[in-house]
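So, chain A:
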Amino acid sequence: MARKTAEQREAVKKMREIAKSNKAVMKKYETEKKRKNVPASEYQTTMKNPNNILEIDNLHTYFYTDMGIVRSVNGVNIEIPQGKTVALVGESGCGKSVTSLSIMKLVRGPSGQITNGEIRYNRPGGAIDIVKTPIKEMQTIRGNEISMIFQEPMTSLNPVFRIGAQIDEAIKLHRPDVKKDDVKKQTIKMLELVGIARAEGVYSCFPHELSGGMRQRVMIAMSLCCNPKMIIADEPTTALDVTIQAQVLELLRDLKDKIDASILLITHDLGVVAEMADYVVVMYAGRIVEQGTSHEVFLNPKHPYTIGLIKSKPVVNQVVDRLYSIPGSVPNPVHLPNHCYFKDRCDKADGRCNSGIPELRNIDDEHKVACHLYKEGNK
Partner candidate 1 sequence: MKKFAKTFALLSLTAVALVGCGSSDSSSSTSVTTSVSDSDEVTTNAPSGTSVIAIGSLNGIFSPFFYTTAYDNIINSSIQESLCMTDREGQIVPRLAQYDIEEVTNEAGELQTVYTFTLLEGLLFSDGEPITADDVIFSYLVQLDPTYDGMATLSTLSILGLDEYINGDATEIAGIQKIDERTVQVTIDGIDPAAIHKLSIAVLPEHYYGEGFVKGDLSAVKAKNGSPLGAGPFKFESYANNVVNLIYNEHYFLGVPKLEKLKYQVTDTSNLLEAVITEQVDISDPTASPEMLARVESSGLEYRLIDNLGYGYIGMNAERIPDINVRKGLMHLMNREPAVRSYYGDLAEVIERPMTTVSWAYPQDAEEYYGYSTSKALEYFNQAGYEQIDGKLVKDGVQLRIEVGISGGGTMDHPAAPVLTQMKTDLEAMGGVLEIFDTDGTVFFEILNAEEWDMWVAAWGSTADPDMYQIYHTDGSTTRYNINNPELDGLIEAARSTNDTDVRAEYYAQALEIVMDEAVEMPVYQRKNMYVINPDYLDINSLPDDMTPFYTFYKELNNLEMAK
Partner candidate 2 sequence: MAKDINLEKVVTPGQLVRKRFLRNKLAIVGVFILLGMFLFSFVGPVFSPYGEYTMFYFTAEGEEFSSEDTKGYDPAGSGVTIANKQFPSRTHLLGTDKDGRDIFTRLMYGGRISLTIGFVVVFFQITLGVTLGGIAGYFGGKVDNLIMRLVDVIYCLPTLPIMLIISSLLIAYSIPQTQKIYWLTLVMGLMGWASVARLVRGQILSLREQEFMVATEATGIHPIKRIVKHLVPNVMPQLIVVATMGMGSVILTEAAYSYLGIGVPFPFASWGNMVNVVSDTIILREYIFMWLPPGLCILVTVLGFNFVGDGLRDAFDPKMKR
């Protein structure tokens, strides 16, 4: 008992220290954000590969909480080629959503901050680094060039505005080419495009009058209405039931082809990945553990975590006693160990695994793994 109180006292002291340092850091970033009239030169950059629409380079997004710094995204590199679909896979809490929010610069301040790295976006007028881009400039990109579909269709639509108005708003904002009188027509066209049968009726509905699947379609229509170059779909099907899931995915794929956009698909559902993605990125505890073409990763998974993920997916027509599940749970994001984060859950771990955090290594042109079990170029 006495020990506990001593420990708690320690904890209080520590929390105080954390609060103090957090405050200083957050203040620094917030003042940075508040700067006005940032010259364009500061955030202009060049793409490593001009065929990419987006390059995420060594991205770090941290949350400064009372418990310490949560390293949600901890050095992530992703390239999204033009017109392709990249799937970001991982358990919940591994940093997928934060990565996507970082791209939109929607990480909730002041506790959440992008602390390091670049997000290069291949803008028609010249590439920019989103991390350095001021919010004002971001507002012309959000919903226009890059749009996002959120995972909670039930709460992501504003309950007090009619569906039509919410889509109209985005069109009016980003598409000066559409005449005022045509906005409604355009919206209804979008609603029809996402497969809503009585689009006229839905136009004047309130969100609560629609089912979850309908709302997700509305969300998709909203994100597509300005012909974005890139769509971030954050678990677009999680909240929906299975039949709707398939429809929505189908829809997304059709639309992508229609408007020739790139997609960053965030999901924990490997089935969806197999169906949709050209490339797969597997994240674990804020880091990428494996990445490659979906073909490679699915047929030839390397990282024990990926293997585990694939194993835990139920397969039709295959009789198993028990569905596989990866033992243990994701490590505490505040106190990440200084060895491979997966070591404690890994059934292949050995002595090498204690020697620092493994780097992401090319084992193939199209395949990278971060695991001590594999060496560069070694299959």
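The definition used in the following text is that a contact is a pair of C-beta atoms (placed from the backbone, for glycine too) under 8 Å apart; a residue touches a chain by one contact, two chains touch by 3 or more; residues count from 1.
How were these candidates chosen? In short, all candidates are chains of the complex that A comes from, given by their letters.
Everything numeric here is computed off the predicted structure, so don't read it as measured data.
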Touching partner of chain A in this complex, from 1 or 2: number 2
Residues of chain A touching candidate 2 in the complex = 4, 7-8, 10-12, 14-15, 19, 66-68, 108, 110-111, 332, 334-335
